[in-house]
Every structure is written in C-alpha cells, then in structure tokens.
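The other protein chains are all here in position, but one chain of the complex has been omitted.
Per-chain residue numbering starts at 1, and chain names A and B are given in the order in which the chains are listed.
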Amino acid sequence: MDPKVNGQLQLEWGWLIAVYLFLGGVGGGAYTIAAINSFLGESLALSTTVGLWIGFPALLIGTLFLMVDLGSPSRAFLAAMKPGTSWIARGTLIISIFMVLSFVHLILHQFTKFGGTADGETIIDIIAVAGIVFAIGTMAYTGILLSASKGIPFWRSGVVPVVFVISATVTGHFAIMLGVALYGDIVATMEPLRTMAVEAAGLVVLEVLAILFFLQAAYRQPDSRESAERILRKTMFVIGYFILGLAAPLILMIIVYRSTANALTMVAIGAVLGLIGGLILRQAVLVCGALPTLNIAGFEFRRIHRPKEPKAGVGMLPPQ
Amino acid sequence: MPRYGMVIDLKRCFGCYACSMACKTVNHTPPGVFWARVLMGEVGTFPNAVRQALPMLCMQCEEPSCLEVCPTGATQKRDDGIVIVDKDKCMGCKYCIMACPYGARYSVDKWESYFPDGLPLSPLEEFQKKAWEEKSGVGVATKCDFCIDRLAEGKLPSCVEACPAKARIFGDLDDPDSEVSVLIKKERGQVLNPEFGNKPKVYYLFPR
Partner (left out) sequence: MAVASKTDVKSKPQVKEDIWIPTSCGQCYCMCGVKVRRQDGIITELEGNPDAPTGRGHICAKGLASPQLMYDPYRVNYPLKRTNPEKGLHVDPKWERISWEEALETIVKKLKECQERDPRGAYFQATTTQASEIRFGVIGFMKGFGTPNYWVSGGGLHCGNGAHFMNGIMHVSWSIIPDFAHCNYALNFGCSKGHGAGHVAVQNATQVADARARGFKNVVFDPFQSAQASKAHEWVPIRVGTDGALALGLVNSLLNEHGIYDAEYLMYKTNSPYLIRPSDGRYMRDKETNNPLVWDLVDNCPKVHNDPSVTRVEYEDEAHEAALTGKYTVEGVECTPAFELLKEHVKKYTPEYVEKITWVPAATISRIAKEFGEAAEIGSTVTIQTSKGPKKVPRRPVATHFFRGAQGHTNSGWTCLSIDMVNHMVGAADTYGSALGLGGSVGQGYEPTGKPYQIPYPCPDGLLVAKTWVYDHKPYPMRKPGPPTRLDLHDMFPTSIYNAFTITSPRWFEMLERFKIPYKPDVMLNFGSNSVMTMGNSEAVTENFLKKFNFIFSFQLYITEFEEAVADIVLPDACFLERYTPAVSFPSTFSHPQGEDDWGWTIRQPVIKPLYERRDFNEVMLDICERLGIHGKFYKGLNDSIGVRYGGEMSDKYKLVEDGSVKHTWEDITDRLLKDRFGDEHGLEHVRKTGVFTWPKKKEDVYWKWFNPSRVPVYFEYFIDSGEQIDKLWNEYGGKDFFDFDWTRFKALADWYPCPTHTEENPEFDMHTFYWRAVMHCNSMTQQNPWLDECSQEDPNVYAVQMHVATAKEKGIADGDKIWMENPQGHRVRGWVSLSEGIEPHHLAIAAVAGHWGKYMPIAKGKGTFFNDLVEMDLEHTDPLTFNQDICARVKIYKVED
C-alpha cells in the first residue's frame, strides 16, 4: 500500500480525453491552415489537400475517443441539450458544424469537379471561411472546456485556451508537414516545406512563451500551485513535451530551413515529435488537475486517496 | 416549499466516520465513492497543533456549478433546492465532476466488489449492486441528494440520523425558526470557501 497518493487530483479525465482534445486541436489546426492556404495559391495546393484529409478524420476519431470515455455513450445524443450554459454542449455544436463543413469541403475538394467552376469556387470559399471560423472555435473550445471547470483551479485560467489554440495550430501545422513529407513529390515539396518549417518554428516559439506564462501564473496562485509543481515534476512533461515535443522540433525545423539538402526525414521526425508533444501537453494538464484545498476556521483540508489493494491472490477462502 | 439545508457543527464533530458509513449502507455506494466524506485537517505547531475533522457532502449549492456545465440537463435543482442527477439523462461526460470545487461528485463505470480474488458477489453485494444500478446508475454522475427517498418517507438523511455527536442538523433554511436557521444566525454559520461563489446550503459552525 502506497500511503502517499494524493487524493486532491482529479482521476476521471485521462488519456482518452487527452486524445480527444489533441485530435480536436490537430483537426482544427490542420483544417485552418489548409483552408487559409487554399486562398494563397497553387504552390500550397498539396498542403490544402493534406490538411483537408487530416481535418475531418482527426475530428471523427477524436470524437470516437470522447465516446469511449463517456460513461453512457448511448445517451451521447443528449450532449447538446444545454448550450446556454454548458461548454460541452456548445462544443458539441461547434464540432458538429465544423465536422459537417470540413467533410463537405473535403468531398467537394477531392471528389468533385465543383471547384472548377466560378460559382463552385465561390461556394467552396464560403465553406472555407465558415470552416475556418468553426475550426478556430474547435481549437479554442478544447481549451475553454478546461478553463470553464470550476473544480480545477489549474485549468481555470484564461491562458489555457490561448495555449491550446497555439498548440493546436502547431500540431495542425506539423500534421500537414508530416503528410506532405510522406506523400508529396520529393522535388516539388521541399521548398514549401522549408517555408512551413519557418512558420512552425515561429509557432513553437510562441507556444513556449505561452506555456511558460501559463505555468508561472499557475504557480503564483496558491490553489493551482500544487498542479504546477506536479506537472513540472513529471518526467513525461519535462522530457516528453518540453525537450522532445518543443525544443527538438524547433531545432529540427531551423535545421530544415537552413539546409539545402533534401530533409524529408528530418521534417517527418520533427513533426512526429511535435505531435506527440502536443498530446503529452494535454494529458499532463489533465492529470495534474487538482481540486482546491478547502479551508475553514484556519484549517486546511485535503483528500487522501489510496489505490486499491492488488485484487488477485491476496486471500484464501476457507474450505467450502 | 421548503429550501433544505444542513448545518454541521464542527464543535461537536470528532471525526468518527459514522456519517460516511451510514451513507455507504443506505445509498449502496461502491468502493471509492463517498457521498458523505470526512476530511482531516491539522493546524499549528506542537504543542499548539490542533486537528479537526471536516464532514463533507454535496453542498446543494444555490448556484451549482455542476448544473451549469451539464450538457444534457441530467443535473437538476428541485424546487426544494436539492440538486439531483437524472441518471436516465446523464451521458457520463464527467464534466460536472470537474466543475464541482468541493469534489462531491463521483462516477463509476461498474459496481465493483470490495473483496479481492475475483469472487462472485455476496448476497449483500448483489442487492447493493442492483439497488445502486437502479437508483444511481453506472456510467453516470452520482452525488449526495440529502437522501430524498428517506425525506419522502419522513426520515432524516442517513448521515444526520446516525451521527453519534449530533453534529449534523437538517432542516428548512427558509423557515426562520428552524433549528438550522437559528443556529446559522446565532453561531454565525459559514459556508465552505465562499469565494467559489456557489452559495452552498451546507453551513458549518466553527470548532471553537
């Protein structure tokens, strides 16, 4: 029996929700970039295609993870009953609309000649603009969901949505780069990739600044200090996210940008690391979420939680 | 319509866990679930250190943050102010658990046995599992409901009835002459962490 487990931590949301938030971010980020690129000319056409192919499927899979986490998935159809007050309800609506838009966009883009006509082009553009709005909404939602949780002071910061939006953009960006690197024509893609690497590096720097601001703000608040301390003591967070998920891709992207040679492998490695980092960030923020300490009459009260004993081979039944 | 509330007199409470246990047996809560929980705190340094128990339960907030975040409408506030979960509407997203700063909500995916070795459930456990599944449900959010079934029968919440120190007093906050109202007024009852802004209807009287 480990006597030291902290019962202040929330134990309900773990990897499944982290993946859901992550894929929501990746999908939203990838779609946003794809849609913006679709306005920026032919040279970026491949990234548009890749981005559209990432956006909708990521959302779909992410939603499946959410469904698996639900205690009663059969009642998931009730998820948007109260958009007036509940961010899950609002998020469900945002994501649903976004999924419809991104799906339609993908179909029109890939499987029809719709884009060839002027009217068609306009309709796609309208879809793209609306899609961007809801994609950004989705990215923001993954952070607002947490920042609206009154029970977890660590999450209850306006910086969380900012961090999540930046990280979603970064991961979306990396996802597209990975797709382009894997499926694109080697000669034709290296140049756009160099541009994207610069953008990625810039975004990563932005993310570093945002996360540092977030952590120091959390540390300053007595109620969220414990969470901040915990997250900084997590090897997974410090090595997996900070070093491998942020620093390494940053360095790799700078190298890719400056190298003249073919650097697809390096792009792929950097992108994968960046993506994994994004997932770790969300998982760490979730599992380090702790309840506020309760106070009355000068006393502080904390919850103790001890894991259950091993279940098998512990006891022996008397002969029956 | 009454507006139900509770007073917990910390002068009386010495941390015997009878409330936790009464709740367990009456509401059939599975392992790890404590609708009525007792926390232990300590303040000061030797020889002036003092310990105090803090009996917890759902605070039945006037402005429940769990109600606000519930996407499905499963969490509801009754006319008598008791916050309940309609298990048939809850999809088990657990967002309400994150929203409650008092940590009063629990969700379990299945009603598990307390005993090791993967034994078949005992007759008591079978009964409890069935009762829990029928009343509270698995895969949904659950919480203290001031024992509404007992209230309907004219009984007090089980934690109030069991308490050997009579530290829990239950009643109508709207009735100025009820014991709860009188105590809150006379002994300046405080809610826990008022800065959360939920306006709890469980009041505490200071230990000394």
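Just so it is clear, contacts are C-beta pairs under 8 Å (C-beta built on N, C-alpha and C of every residue); 3 or more make two chains touch, one makes a residue touch a chain.
Model, not experiment: these values are computed from the prediction.
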Problem set entry | Sole residue of B:22, B:59 or B:138 that reaches the chain not shown, by the stated touch rule | B:22
Seminar exercise, completed: Interface residues of chain B toward the undisplayed chain are 1-2, 9, 11-12, 14-18, 20-22, 24-26, 31-32, 34, 37-38, 40, 42, 44-47, 49-53, 78-80, 82, 84, 114-117, 119-120, 122-125, 127-128, 130-131, 134-135, 148-149, 151-152, 154-156, 161-167, 172, 207-208
Seminar exercise, completed: It is residues of chain A that touch the chain not shown, namely 1-4, 304, 306, 309, 314-320
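The rule we apply is simple: only the chains that are shown with their structure count from here on.
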Problem set entry | CA centroid of chain A to CA centroid of chain B, Å | 35
For this session: Spell out the residues on chain A that touch chain B in their complex, using ranges where they run on.
Result: 10, 12-13, 66, 69-73, 75-76, 78-82, 85-89, 92, 145-146, 148-152, 155, 289, 291-292, 294-303, 308-315, 317
Problem set entry | Sites on chain B touched by chain A in the complex | 10, 31-32, 37, 39-43, 52, 54, 56, 65, 67-74, 88-95, 97-103, 107, 109, 115-119, 137-141, 190, 192-193, 196, 198, 204, 206-208
